[in-house]
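Pasting in a structure now, in structure tokens, and then I'll have a few things to ask.
Let's look at subunit A:
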Amino acid sequence: MPESFEPKIVAFFCNWCTYLAADLAGTSRIKYAPNTRVVRVMCSGRVDPQFVLDAFAKGADGVLIGGCHPGDCHYQEGNYKALRRFVLLKRLVKQMGIEEERLRLEWISAAEGERVKTVVNDMVEKVRALGPRVPARRKEVA
Partner candidate 1 sequence: MSKANGDIRIGVYVCHCGTNISAVVDVKSLAAYGATLPNVVVSREYKYLCSDPGQDLIRQDIAERKLNRVVVASCSPHLHEQTFRNALATGGLNPFFLQMVNIREQDSWVTEDKQAATRKARDLVRAAARRVAWNESLERDRIPIHPAVMVVGGGIAGIHAALTLANSGKHVYLVEREPTIGGHMAQFDKTFPTLDCAACILTPKMSAVKSHKNITLWTYSEVTQVDGYVGNFKVKVRRWPRYIKEDLCSGCLECLKACVYKEAKFPDDFNVGLAKRKPIYISFPQAVPQVPVIDPETCIQFKSGKCKKTCIDACGERHAISLQMEEKTEEVEVGNIILATGSQPFDARRIPYYGYGVYPNVYTALEVERLVNASGPTGGEVVLRDGRTPKSVAIVHCVGSRDEGTNRWCSRVCCMYSLKLAHLIKEHTGADIFNFYIDIRTPGKGFEEFYQKLLNERVHFVRGRVAEVTDWALDPSEENKLVIRVEDTLAGIVRRIPVDMVVLSTGLEPQADAEQVRRLFNITCASGGFFLERHPKLAPVSTFTDGIFLAGCCQGPKDIPDTVAQAGAAAAEALALIDAGFVETEPNAAYVMEEVCSGCKTCVAMCPFSAIEFLQEERKARINQAKCKGCGTCVAACPSGSIYQHLFEDQQIFEEIEGILTNA
Partner candidate 2 sequence: MASTYGYFPGCSARGTGVAYEESLLTLFRLLNLSLDELKDWNCCGATSYMSIDEGSAFLLSARNLSRARQAGHRELVTPCSACYLVLRKTQDYAARYPEIAKSVGDSLVAANLPPLDSVTVRHPMEVLYNDVGLERIKSKVVRHWRGGRVACYYGCQLVRPFAEADRPHDPTRMDELLQAVGVPTIDYSLKTKCCGGSLTGTIHEVGVRLNYILLKEAARKGAEAIVTICPLCQYNLDAYQGEIRKHAGEPLDMPVFFFTQILGWALGGDARSLGLGRAISGRRSIEEWFSKHAEEVESYV
Partner candidate 3 sequence: MKRLKAFWLSTEMRRKMKFQREADPLWAQKIAERPGCEGLFSCLQCGTCSGTCPLSIYMDFAPRRIIALVREGFKEDALSCQTIWLCASCYSCAVHCPRQIHITDVMYSLKREAIQEKLYPRHFPIPVLAQEFYKMVRRKGRSSEFWLVLRMAFRTNPMQLLGMAGTGWQLMRTGRLRLRQDRIEKVKELQSELAGREVG
């Protein structure tokens, strides 16, 4: 690991908005922190809390979930479902002693390439400030 800690952030991006936004950021050659690793799902509603917990368990420094803006979901309301789950998930994660800043849900539309940059950079900064995570033991999350 380089002397300046480089956090690794697992990102779950929905296929129709945030993943496209990330593509747009690319086609517009917008540069941002290289710390995210995107897992493509069809809808933010597909993001099973287990995925997030698993990611943390396996040592992710942060988890970013990206979905369409409210009302814009390609599947009408998947993002609302995601939001509902997220609220609970956030509590749970906190109880597990993981700082809130490490888990984030963002609405990013296919047109918002710039926003991918700002969100990712901002999150990477915050997580870097928090420093590396001592991975929670699997028992706790399984």
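Here is how the candidates were picked: all candidates are chains of the complex that A comes from, given by their letters.
We adopt the following convention: contacts are C-beta pairs under 8 Å (C-beta built on N, C-alpha and C of every residue); 3 or more make two chains touch, one makes a residue touch a chain; residues count from 1.
Remember, predicted model here, so these are calculated numbers, not experimental data.
Chemist: Subunit A is shown by itself; which of 1, 2 or 3 touches it in the complex?
Modeler: By the stated definition of touch, the match is candidate 1.
Chemist: If you look only at subunit A, which of its residues touch candidate 1 in the complex?
Modeler: So the residues of subunit A touching candidate 1 come out as 6, 8, 10, 16-17, 19-20, 22-23, 25-27, 29-32, 34, 37-43, 45-51, 54-55, 58-60, 71-72, 74-78, 81, 85, 109-112, 114, 117.
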